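Omission of a single protein chain aside, the complex is shown with its protein chains in their original locations.
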Amino acid sequence: MDNYEIFVSMLGSTVRLSIPLIFTALAGLFSERAGIFDIGLEGKMLASAFAAACVAYATGNAWLGLLAGIGISILFGLIHGFASITNRGNQIVSGVALNFVAAGLTVVLGQAWFSQGGRTPQVPNGARFDPIILPGAEAMRHVPIIGPLYSQVISGNNILTYIAFLMVPLSWWVLYRTRFGLRLRAVGENPGAVDTAGISVTWLRYRALIVAGFLCGFSGAYLAIAQSAAFINNMSAGKGYIALAALIFAKWKPVPVMFACLLFGFLDAFANFMQGKQLPLVGEVPVQIFQALPYILTCVLLAGFIGVARPPKAGGVPYTKER
Amino acid sequence: MSLDNDKKPAIELVGIDKRFGAVHANRDINLTVAKGSIHGIIGENGAGKSTLMSILYGFYQADAGEIRISGAPVAIRDSQTAISAGIGMVHQHFMLVEDFTVLENVMLGAEGGQLLRRGVASARKELKRLETDYGLDVDPDALIEELPVGSQQRVEILKALYRGAEILILDEPTGVLTPAEADHLFRILQVLRDQGKTIILITHKLREIMAITDTVSVMRRGEMVATRKTKETTVEELAELMVGRRVLLRVEKGEANPGAPLLSVRNLTVKDGRGVTMVDDVSFDVHAGEIVGIAGVAGNGQSELLEAIAGIRKPFSGDILIDGKPVAGVDPARLRALGLAHIPEDRHHMGLVLKFEEYENSILGYHRDPRYGRGGLLDLDAIRKDAEEKIAKYDIRPPNPRLKTANFSGGNQQKIVVAREIERDPKMLLVGQPTRGVDIGAIEFIHRRIVEMRDAGKAVLLVSVELDEIRALSDRILVMFAGKVVGEKTPDAGEQTLGLMMAGIAA
Partner (left out) sequence: MSTASVPLPGWISYGVIPLINLVIAFFFSGLVVWLIGENPFEALKYLIDGALGRGDAIGFTLFYATSFIFTGLSVAVAFHAGLFNIGAEGQAYVGGLGAALVALALDRYVPWYVTMPFAVIGAAVFGAAWAFIPAWLQAKRGSHIVITTIMFNFIGAALMVYLLVHVLIVPGKMAPETRTFLPGGQLPKLDWLMAIFGLKLGPAPFNVSFIIALVMCFLVWLLIWRTRFGYEMRTLGISPSAAVYAGIPYVRTVIIAMLISGGLAGMMSLNAVMGASARLQVEFVGGAGFVGIAVSLMGRSHPVGIILAALLFGILYQGGGDLSFEMPNITRDMIVVIQGLVILFAGALEYMLRPVMVRIYQQFAGRKSASQKLAGT
């Protein structure tokens, strides 16, 4: 039973650690399926976390915080679009630039406004997304097997967690069941086909970036005002890149994205759990292995050793009409 | 539909004019296409056919002129307005999403609502109808990438019809098709015409024009030079209209003195990226001191043959021998060392790096040669001196080795390539489209150089879609059709004989 409890608590932290990855990877999914590489996920996440924390602190309202996070994230997406769609600039350079701007600006503004070394002040209670106890969680607690699972993994999460898991089927539905999704997938494969069908490639790609910004805003808000209660310097800590890895690992498909994020989240949780513990036969497993594992797995996948990861064909290439 | 409306032409173009920078792509074009007819537009590469059709489909805006559909002036601002005006286009390079199904491709842009579900059902029904009405049979659930080229093209036609196109433009539709697939396409086009659709067929293949069109218009250098009823014209007349009354190319040359075979090709088969056979079991020899010309309509495997011999494309099977040594699959650098020079068909993408300065291009492919430096270093003085000598000898203008290659004219760019390849004194010379986009003066100059190579005892293999050029230069002519060498002729064979062979009609 002891082992089971560990398992359940690990599952709980896996979920918690996966949520920002799911939002961010889904954001990347919309952008990259439309043919725009999005290295700037990390920056969008960071900027939206900062905005969410600031506004939640100032207004005392978590939802306004979330809205601000989404707004800033979309703004970053639009700048990315201006550079890489309108001006046909290099998408990777633009993403790298935005990551720097976000990393710097959050600290500079944070320090200027709050003078706490780049942190924002603690968000007051009620201004963050608190855990929701589902009905019957307390009563179920002692039911064997299902009880702990229900009360610790399924119940007791904040609203954004549930939204994240809702976003997965929703993204799938948008991508595969709506006109917008059909066009979005088409523009990432062959923008010429979209253009000759009388659809604006530019506007379509901008819309994809807006959706990506929208989703990424959730991940930042989750970091700042759900998982924690303040913005901390460099709080995304490379999660944007892990999400990017998860997106590739999932071969740019929504449901696999969720599983890849859960896998990478689990690796993170497992690493935390294993810290300082001895494994039989092996001894202490260095935590760095788990930290590197998502990236190693992604590289192995990219190398085509486990299946083929075929990125959207038109990815990274600005669209110009043929002459 | 009133009878009166029916008599109005499907399309009228009045005074269409279009420039791209210095290039005058379309000059004052007037064209009338009758409803329910197949109208061919023929012309050489770069004659302005595709530009004109792109204007009609809203890809470009004309600088001047008017477009009338069924008699009414229409401002075609983008593809969307073209589609709503009932114009559909089948592009030369298919505009399909490869990992989509046929159904998804057909629906794209005409989904019938925000959600796909209802649209899918009606699209399925409509596809069924189009299939029975026009014989356009394609499995709606097949993935595009798994379909043969002919079926992919049918999807393009379906796309246009699904959007209610009354006027269908096909841009070089048979370039990628096998003869059987092309015949299938023609049958479909005839059915479409008989059902009242108007079809514009852009091509540079005379055979197709004669086989299927009702009317034909000829374009040359951006101008519409003539329109004829197909029944009332001949291949010869059209050919003359296409190329214009150009000075007949006469190249002074004596009898050839063929020596031993230097370059041999044995049962060579080459496939393209999709696995389609482009060169099919081809065998021939090129002897020292002769020019062998390969005639053929573009897209019949000549380019792939040339690239395979030059080491750029890996052959699928068969042998290539230089001096009896097998070299199939050997890389271009080693082939150059064996004395094989190559003037490629496409100087912009292969023969030159346009962003390089002239002198840098004068060593492309030979940059490892000892005369251009010591060890790993390049000797820029030696290279520039060498480049200056070539510039003088080949009269390349402006005579400035430090000028960016992109800033030279087409003829001078080609001379840079020719000078580089010929001045190496190779044993064998591969020549692809040596005078495409080159002015008359440079053409003569380049032709003389090629003949000089022959007279110096080199083996020359010439590929050109210009039959005149082939006949003027070659000592022997091989005709390629659909990947095969369908016959060998001497240069005094009549143009008509060769033309028929090139069309795959007689061997």
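List of remarks:
A and B are the chain letters, set down in written order, and residue numbers restart from 1 in every chain.
Just so it is clear, a residue touches a chain if its C-beta (ideal position, glycine included) is under 8 Å from a C-beta of that chain, and two chains touch if they have at least 3 such contacts.
As the structure is a prediction and not an experimental result, all values here were calculated from the model.
When you scan B:Pro9, B:Gly36, B:Gly150 or B:Gly373 for touch with the missing chain, the hit is B:Gly373. Taking the complete complex into account, B:His342 is the one of B:Arg163, B:Arg193 or B:His342 that touches the chain left out.
For the chain missing from the display, the contacting residue among A:Ser9, A:Asn90 or A:Thr178 is A:Asn90, taking the whole complex into account.
Per the touch definition above, the residue from B:Ala110, B:Val191 or B:Leu364 contacting the chain not shown is B:Leu364.
Residues touching the missing chain, restricted to chain B, are 19-21, 310-312, 331-336, 342, 344, 349-356, 360, 363-365, 367-368, 372-373, 376-378, 380, 404, 406-407 (touch as defined at the top). For chain A, the residues touching the chain absent from view are 37, 39, 79, 82-84, 87-94, 96-105, 107-109, 111-112, 115, 118, 238, 241, 244-245, 248, 286, 288-289, 291-292, 295-296, 298-299, 302-304, 311.
We take it that only the chains that are shown with their structure count from here on.
Here the spacing of chain A and chain B, counted between their Cα centres, is 47 Å. Those residues of chain A that touch chain B in the complex are listed here as 176-183, 185-186, 189-190, 192-199, 313, 321-323.
Residues of chain B that touch chain A in their complex: 20, 57, 59, 78-83, 89, 91, 93, 95-100, 104-105, 107-111, 113-117, 119, 159.
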